Every structure is written in structure tokens, then in C-alpha cells.
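Shown here: the complex without one of its protein chains, the others still in place.
We call the chains A and B, going by the order they appear; numbering starts again at 1 in every chain.
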């Protein structure tokens, strides 16, 4: 088995001493954590190690000796180093020695019990102690993450060892302990004081927030708002859903429970940053809106636009009632349908005009909601669009219902023609013999339906296209809202600035070689790619997307089934 | 330490033996042809100029320059792979690196405990049937099963003779891994 020695780069210039670290026997690899300098008293070293072991729960031991001789190799020293192996019993005893400024170290092992002279191959792997300690390893998602898989990879073991031995690194360079160590040391204690202060300050803020939140959630859950028409209304307005979503986020952030693991911590941070940015954008929008009385302009343009749309629709209906695109339609049905829809538009216009004096005020108040965040403002915009195009929705539903009825009637009568019928119990088509009367009536109905189909289909087509336009606009708004909601901004910033913090794995670089010396590798951290980062830390969003594929959407359109709002929770649509 | 080169048509296979259990195999694709690049660019610009003459809108010209620049950057950064290398370190793992023309490198390291085998397989790719080298990843639940297949040299697609050479090198190191635990058991 090849022996692997993981050696921290910061220790490469340390003075001679002994190596302490962890021996992972099943992988035959040694993770060096620090170098203890000469002179030391063996008992104190052992005491220190057992202390570290108690705190960190990892088996830290003396692995071997390290000699860094500036001058010629001293015979007596090497003998002494070999003797050290008898004091700190370790199997195998690793001896690393560096001569002068040479990059190539010699490395050997001593097996005491089995005096096998077989020379084992040794690989020296250098690693950056600080980066490895701080990085969070992300194993590929597809390998099952069952907790009992402790045969886990050796890299995880190495990472865990370094990360858990934080206590070793707490001691300062200037501390006067019984043992002198060389390892990575943190510098920058001042900044951490500010962080500490902030931490202290955040506790009362969180408490206050929690209190307020619980108050609001109690109000929201009160019986008053649970009655049927209101709850139905809430579920249809995207603003309410977005507000509820944000409320949940706030609850998560302000909860006094400590995050159990890295993922939850990241999730909290992501939610916090996305909330912050959302509100900042919202306030930016608000400040833009309320300057130079832009609200008034907006209200003034809104009414003419609605009028204009109604006018266009009326023209469209007039066109449909004639001979659209030279098609000859069933005149009577055409007139009936056209009048029906025209009456609806008339109703709609009067409704808008009734509203017009209050529009500016409504907009002014609605604009205030932008301080809750850009997403809320966008959701309100989407709701307003939905309300303003309610007539189009109505037309679409009428058209779709009529068309659907005809298509189903035609398909069942077509079956009647062929002497078949739909067997409801077995969900299949059975053969069946019909009477003459039944066939006669069926044929009559079939003919009538067939000849009336083009008229209905045309109305259906036109209004479906209009409806689809509105749905696409709303969908785009919701897409934007979801993007802001779900983007893990904190993780992305972290990946950008401190790419080693989020590691997908490691990569090795082969360093210069020299004959007879051990193979030298440099272990670097391979940062997580942005794609997998977003995939892993994406925040869940509230809106429900249609589950249909494109083909099933087209099928639904063809058979005149309602496409949006899609049925969920078995609610009635119209 | 041995370093040799084997040139088959335009691809170059470079082998480097760092030590008995560490080997690096790199397949280098031909460099970007300046002639092809300039032909393409001038073709796009000529077409843009033709359009400009037709519709007399100078936006077309600036758009063409912009598009070629963006296209070139995207091509160099995400499409054009200069070199794909395979670093096998016995008892540690296999590292697959592909370096793009812009200098970007993407690296994946697969630990030896996950590697089941390295094999040559056949696949239908576009309108061709090619041999390719792939790493079989062991299924953690079922030691005999294969959970994933990682294809190697995806963009350079070397030919069979080159693949066989890489395969033999890989197998030599993989066999060390297989024999090592057995010998220790005997001992």
C-alpha cells in the first residue's frame, strides 16, 4: 500500500521537531496537523495531545519526526530522531527531512515489529491548512447521502480531521505554552470583536421580530379571515401568497434556534440576503415612483389604455360578426355570440368609468407596498393586470366551454356512427348495436354540431389567443418574482469572493520530481461550479407551475379544456 | 519521468510517468486555425455589410462586430478545448482535467475507492459510431453495480489506437491497486 502524507504548506519552514496529526490506517494516510519544536518534554507533549483529543474527539498522535537542517546533515541528530520513535510508539514512524532550501525532501518510514526491508512508496501531498479547514465539502448529489456510509471517501476523512482540529489553531503565536507548535495561525482579532458585538446586538432584535411575527401570524390565522369567500380570494391573489412566503422567511431568520448544520446556516444567510436585496430594490422603486408625481401620470394613462383595449375588442367582435377573413359562418349563431360578448364589454367599460376617480388614490396606496420589497410590488402588478383583464378571462371561459361541449358531443356521436360506445366502468370503447331511431337522431345532432363547429371554434381561437397573451405577461412577472425569491445570493457572493469555502472536491497538481525522492503533489480546492451551487442552495418558491408538458398543453387547447388557472386542490374554476 | 509523444493525425497524445504509480496522459487538440477564424469573421462582416447596404442602418454593422466578439469569447471560453488530460495516481484517484483555449480549466477528481474500472466502450455519437474511454463509478449500495459512467476525452475523441494506449496505462496502475491488498493479506 502506498503511504500518503498530507503536509500543511505553512509548516514547510518550521524548525526541526516532531510531527503530530492523525493516522488513518485503513487508507494508510497520515494527516500532519502541526510540528512540535525542540526542545520539549515528552510527558508534556503527551498531556497536550490527550487534552486535544478530549476536546476534538479525533485521535491525534505523534506521527514521526521532522528535521529541517540548514547545514549539512548531522549524524547524531538522525540517530536521535530514530530514537524518538521508541518514546512515542507509532506504527509506522515517519521521518521527513529537509536539507537546506532544497525542494525535494527525503522521507522514510520505520516499521519496528515486522522488520520487512520492503521499501514502501510514499506520496507527499501538500495542502493549505486554512483553506481546507474553512471549506465545506460538497459531495456529488447523486451519491446517496445515507448517514451510515462511513466507509466514505478518504478525502472527507482528511477534511474532517483538519476542520475538527480547530482547537489546535486557537493558540496564538505568542502564547507561552509548554509546547511550541508551528501550524496555521489566524491574525485579525480586531474584526472579530466587531462581529461579536453585532452578534450580541442581534439577539434583542430577533426577539422583537419574533414577537411581532407571532402577532401577525395570529391575526392572519384568526377565524375572521377563514370564511369561505375570503379564503378563496386570498388563494387567488398572488400578492397574498408572496406576503405569506416572506412572512415564513422572516420567521426562519428570526428564530432563536441555532442552525444545526452548514446547509441550514447557508439557507438562513441566503434568505437574509435575498430579503435585504428585495427590500432595497423595492425602496429604490418607491423613491422613483413618488418623485415628480409619476403616480398621477400613470393613473392618467391607465384609463385611456383600458378604454382603448375595450374599443379594440369591440372592433374585433364586429369583425368576427361579419365574415372574418372571408369565412362564411353560421349567421344566427354568430350574431348571438357576438351580441353576448359585446354586452359584456359594455358592462366592463361602465365599470372602469365608475372606478376612474379613485384610480389615482388606489395606485398611491398600492405604491406604498413597494417598501415591503420589489417582489410584493411585482405581485400586486400581476394582480392588477389580472383584474383589469377579467373580461378577457370571461370570454375565454365561455368560448372554451362552448367549444369543449361541441368537441365532446362530436366525438361521442362519431363513436355512435361506428357502432361503438364508451364504457365508463371499464374505461374503454366497446362495440354496441344501436336502434334505427337512435342512429337517426344521432346523425341529425352530429350534422348540426359539425356545421356549427367552425363558428364556435373561431370565437374560441381568438379569445384563447388573447388569454394566452395575458397569461404570458403574468407568467413573466411571476418568473421574475421567483428569480428574486429563489436565487441563493449569499452563496453566490461567497463563491465569488472566497471560492475555497464551497468545495466540490479537490484537485491535485504534480510538482517537480527528482529521482529517488517521494512523489510530491499539491492539493488544491476545486470550487463548486455556479450551476450546481444554484441547484443545491436554491430556495423553494411559493408559486405552482403547471405540470403539463407542451404536448399536453396543446392537447388541452385542442379539446377546449381550461388551461389557466389550472385546477389544484380540486377547486372550482368559474 | 519518461516523456514521449505520439502523433496520430492532428491529435497528440503525451504521456508522462511521474512515478511508478502516478501517470499523466494528455490529449492535445490542434490549435485554433487562424485562417478558419478569419474566414468566418470576414464572412459574417461581409454579410453584415451587405445588409447595411440594403437597409442603410449602421446598427447592423455594430451588431455584427459585437456578435462576432461575443461569439469568439464564448467559443474560446466554453467550447474550444485545448487539452484534455488524465492524471492517475495509484491509491489516490483519477483526475480528469480539460483546459479550454481561454485558459479556463475544469477539473474533476474521482477517488480510487469509487472507481470500479476503466473500460473502452462503443457509442453512437451524432452520425458516427465511436469508441470512447470511460470510468465506471462504483455504486455505493451494490459493490458489483455501476452507478455512473464518466466518459473521458469527450471533446477531442481520440481514435481507437490512442485509446488502447491510454487504456493499457490505466490498467497497469489499476492492477497495482488490485494486487496490493491481496499481497498484504497473504503477509
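As a working rule, contacts are C-beta pairs under 8 Å (C-beta built on N, C-alpha and C of every residue); 3 or more make two chains touch, one makes a residue touch a chain.
Heads up, the rule we're going with is that contacts and distances are computed from a predicted model.
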Per UniProt, the name of the complex member that is left out, chosen from "RBR-type E3 ubiquitin transferase", "Elongator complex protein 6", "Cytoplasmic tRNA 2-thiolation protein 1" or "Phosphatidylinositol N-acetylglucosaminyltransferase subunit A": "Phosphatidylinositol N-acetylglucosaminyltransferase subunit A"
Contact residue for the chain not shown (choose from B:32, B:51, B:76 or B:146): B:146
Touch with the omitted chain, as defined above, among B:33, B:58 or B:127: B:127
Positions on subunit A where the hidden chain makes contact: 428-431
Interface residues of subunit B (partner: the chain not displayed): 9, 117, 119-124, 127-131, 134, 136, 145-146, 149, 159-160, 164, 167-168, 171, 175
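By definition in this document, only the chains that are shown with their structure count from here on.
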Subunit B contact footprint on subunit A (complex, rising order): 1-2, 4, 121, 123, 142-144, 149, 151, 153-155, 505-508, 510, 513, 515, 519, 521, 526, 529
In the complex with subunit A, residue positions of subunit B that touch it: 1, 18-22, 24, 87, 89-92, 95, 97, 106-109, 111, 113-114, 140-141, 147-148, 180-181, 184
